[in-house]
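First the structure, in the form of structure tokens, and then the observations on it.
The complex appears here minus one protein chain, its other protein chains still in place.
Should a chain be cited, it is by its letter among A, B and C, assigned in written order, with residues numbered from 1 in that chain.
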Amino acid sequence: MIVILERGVREGLIARVVERLTAAGARVQRLDGERVTLAASGGAGPWDDLAGMPGVASVLENSSATPLVAGETPSQPPPAPKNPGHEERGFRVGERRIGQGELFVVAGPCSVEDPETMERIACAVAAAGAAGLRAGAFKPRSSPYAFQGMGEEGLAVAHRAARNHGLLLVSEVMDATQIPVAVRYVDILQVGARNMYNTPLLRELGRARKPVLLKRGLSATIEEWLSAAEYVVSAGNPRVILCERGIRTFETATRNTLDLNALPVLRERSRLPVVVDPSHGTGRRAYVRAMARAAVAAGADGLLLEVHVEPDRAFSDAAQTVDIPTLEAIVREARVLLRALAEVGA
Amino acid sequence: MIVILERGVREGLIARVVERLTAAGARVQRLDGERVTLAASGGAGPWDDLAGMPGVASVLENSSATPLVAGETPSQPPPAPKNPGHEERGFRVGERRIGQGELFVVAGPCSVEDPETMERIACAVAAAGAAGLRAGAFKPRSSPYAFQGMGEEGLAVAHRAARNHGLLLVSEVMDATQIPVAVRYVDILQVGARNMYNTPLLRELGRARKPVLLKRGLSATIEEWLSAAEYVVSAGNPRVILCERGIRTFETATRNTLDLNALPVLRERSRLPVVVDPSHGTGRRAYVRAMARAAVAAGADGLLLEVHVEPDRAFSDAAQTVDIPTLEAIVREARVLLRALAEVGA
Amino acid sequence: MIVILERGVREGLIARVVERLTAAGARVQRLDGERVTLAASGGAGPWDDLAGMPGVASVLENSSATPLVAGETPSQPPPAPKNPGHEERGFRVGERRIGQGELFVVAGPCSVEDPETMERIACAVAAAGAAGLRAGAFKPRSSPYAFQGMGEEGLAVAHRAARNHGLLLVSEVMDATQIPVAVRYVDILQVGARNMYNTPLLRELGRARKPVLLKRGLSATIEEWLSAAEYVVSAGNPRVILCERGIRTFETATRNTLDLNALPVLRERSRLPVVVDPSHGTGRRAYVRAMARAAVAAGADGLLLEVHVEPDRAFSDAAQTVDIPTLEAIVREARVLLRALAEVGA
Partner (left out) sequence: MIVILERGVREGLIARVVERLTAAGARVQRLDGERVTLAASGGAGPWDDLAGMPGVASVLENSSATPLVAGETPSQPPPAPKNPGHEERGFRVGERRIGQGELFVVAGPCSVEDPETMERIACAVAAAGAAGLRAGAFKPRSSPYAFQGMGEEGLAVAHRAARNHGLLLVSEVMDATQIPVAVRYVDILQVGARNMYNTPLLRELGRARKPVLLKRGLSATIEEWLSAAEYVVSAGNPRVILCERGIRTFETATRNTLDLNALPVLRERSRLPVVVDPSHGTGRRAYVRAMARAAVAAGADGLLLEVHVEPDRAFSDAAQTVDIPTLEAIVREARVLLRALAEVGA
């Protein structure tokens, strides 16, 4: 059972709710986010009085492991596992909507490049119809001796390029200490695959006022991925975008195995929008376009793409970076697919 | 280097070609299929005279590991890794074509059912626009104590149902001894995932006059899968259909992880048509429709689907078997997607 | 429930038992091996009279999925999951015992080599204290153009070398048609990893009078592997040796990931002896010795090793083939470990 308290509730009222629960034999775990949430397990009901106690905003009984991510509500507990209507999914980011029928495309270089190149890329990305610009300033690198990104300077460069072309900026944070810096420049805070289990970072992002794009861990199960999202949402930030980017398998013809099965599974279990990254999901630029089509046809709410005006000169991940004409083709095909499917009511 | 000899060539001529190769220091491996093929490695060229020797049909120099599957020809060696035109891919099966733009749908129960049920299923499958009926008579089962299929009797039942409705029959053979029986009833001989590495079976199928549907092994790399196809083709049977059916990973929300990345990879490396089995690829009927759409959008030439008039009463694999209305929706959506993509030239 | 009939029982008696079972509502699956076995599921007991019916040898009620492999007996049904005593495990092979405390070492080249080299290897292998000689004559190869082994001629060469030095010969069969040839030369018939799911082959081996060494499939679960063994045993051949040889994972520093966890799991679930193949399990000769020690310490009943007098000149698998001094060190260390563990009662 999850008891969500009202914003700014006094400690005294919290203590009374905790007391009520423990007196009935429950074990209580307190979560301090934007609101305080109490997770209670065990104990003997009935619990009917809880919802009426002072300071209590709502009570989710018989909830699943990830009640907030699943879109449970007090009046309408665990939803039947079926595709919820579009009106229940997704949210606004700036003037764009995600998860509500409109395709949300984010494209750009792996790492921030020089200002002139960023400007050329942002211009082309906007012209192709994308909603956002991606570019990494804090880079998670296997080797300590590899280039670790341009940091705040890079964020400023990417921010200017995005603003000039009306794009939302998506960029990664690797540590709680980077959040205050990043929120000054970034519209969507990305959590990389290597940080999906980093629960202190997830909690901290739960307190941010910006949406979070949460990549699936390299070998994370879908259940673990949803639990990571629940960390962010339970700490007060309901705007989480999930990003499928491929998992580790034995196959060597591709860098990762893009798990599009995750799309219908997530539709069933969550109200969160889902985007797909076919660049990391294949690791080879020749395969990106086909997999972008597949992602959209399987129900992706958007795409995250590594794109460059001169792919072979990209700072990093050149092998999986497509050029601008390919981006244009991807967007064109995605829209055609969506329109066709809308007509047959898929 | 691969030297393909003419059909019915005499042993004396073969010996002369072998002698020519070994005299130049090559190691020669002989393959006896419908035609005799010689694989030569090492040795010092030039080899220009080989193509003119009596009994030699063609010579593939500098060939890849799977030259026949890759569609190499003497005049036009290893094709550049790009999507070959439709006219080069695929082939006819009965009055249908596969791999040439037309969607090839095969649907039916996991195992052969009683004649009346088979008749009802075949009728509905044909009405939905499928080209083929699938139904297993020889079943690969984990346990020796499980039902092993109806054998020849089952093939006869399925054959009648397919014929009554103008459908091609697709059914699995597990052993070379089953081929002579199966070819009397079956239009396409299926090799199951558990037999993909069974090279004696593959060679024997190379001598069959029927197309072969070759499922990917449970954890086979794409390269190994193409090598398995090369076994069949090099033994004389060029009509191999590849079937992606999911691979084994750590994910438990689905039975397998459908690897749609394989579609663009196979387009690049092979001229063989590829169908996708979203039933085994997900293991859950609720996910089949979305993944069928994804497969078609990524370039699948067809779909293999577990379908039943009463899915919950299917003999086996009920959890992943869809009903007839779902089959109809899948076919409708697939056609809409293909038409839309054809219009934008994708 | 498994009903094992007496050897050579008449059809009329079998029919009566089947009738008795189906009359009570059970579904019956008949297995014809050296003895006839009936697997019954469902139906309403009591079944007390079954054991007394003419032609019935024994009845295993409430059995596990792999009752014969688990060592269940009529009087003493599903054994508690614990390490059964040595007297219950293992069996004799020629004058050797396996699974009963004595280390069973099999070593030799990947493929049969020329007679002189085979003689040198067999001599060294016997001197090092091994019980068996391994050498492949029918080779499962990825490519149809690769050398497929020397066939019967190779078996004869290996047989002579083994006999000259008092070694048991272990060699692979890939197809039921190879069994009659192989049994004339081979003491233990090997099933390769690529054939673990080949149930027609497994059944046929159930009728052979020679022990079977069953390698784990490339990505087979332990449960599937035991089911494969149950195929052989239920068809009449109780002498199956399991061989762990590594599974497929994402790791690239080694060819496979040797799963030694399988050793305690198999001790718990089966009475069959288990040997470990650290050559395929690592794919690198530098790692073989350490993993041989680990296997013995974890409870392996024996080792299967790729060994050559001149490893770098081996026909195949040179990278994982160790030399004779390394074999000697492996045997010496294994014995020291076993003696030490015996002293502390491990």
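Quick notes on this one:
Assume a residue touches a chain if its C-beta (ideal position, glycine included) is under 8 Å from a C-beta of that chain, and two chains touch if they have at least 3 such contacts.
Just so it is clear, the structure is predicted and the values come from calculations on it, not from any experiment.
By the touch rule given at the top, the unshown chain touches A, B, C in the complete complex. In the complete assembly, the contact with the undisplayed chain comes from C:Val296, out of C:Val296, C:Val309 or C:Leu327.
The chain omitted from view is touched by exactly one of A:Glu172, A:Asp187 or A:Glu230, namely A:Glu230. Remark: the residues of subunit B touching the chain excluded from display are 219, 248-250. The chain not shown here touches subunit C at positions 81, 219, 221-223, 247, 249-254, 257-265, 267-268, 281-282, 286-287, 290-291, 293-299, 329, 332-333, 336-337, 339-341, 343-344, 346.
Residues 2, 27, 29, 31, 39, 41, 65-66, 140-148, 174-177, 194-195, 197-201, 203, 217-219, 223-224, 227, 230-231, 234-235, 248 of subunit A touch the missing chain (whole complex, contact as defined above).
Going forward, only the chains that are shown with their structure count from here on.
Summary of the copy comparison: rotating subunit A onto subunit B for the best CA superposition needs 180 degrees, to the nearest 5.
If each chain is reduced to the centroid of its CA atoms, subunit A and subunit C end up 49 Å from each other. Centres computed as Cα averages put subunit B at a distance of 32 Å from subunit C. Shown for subunit B are the residues that touch two or more other chains, namely 219, 223.
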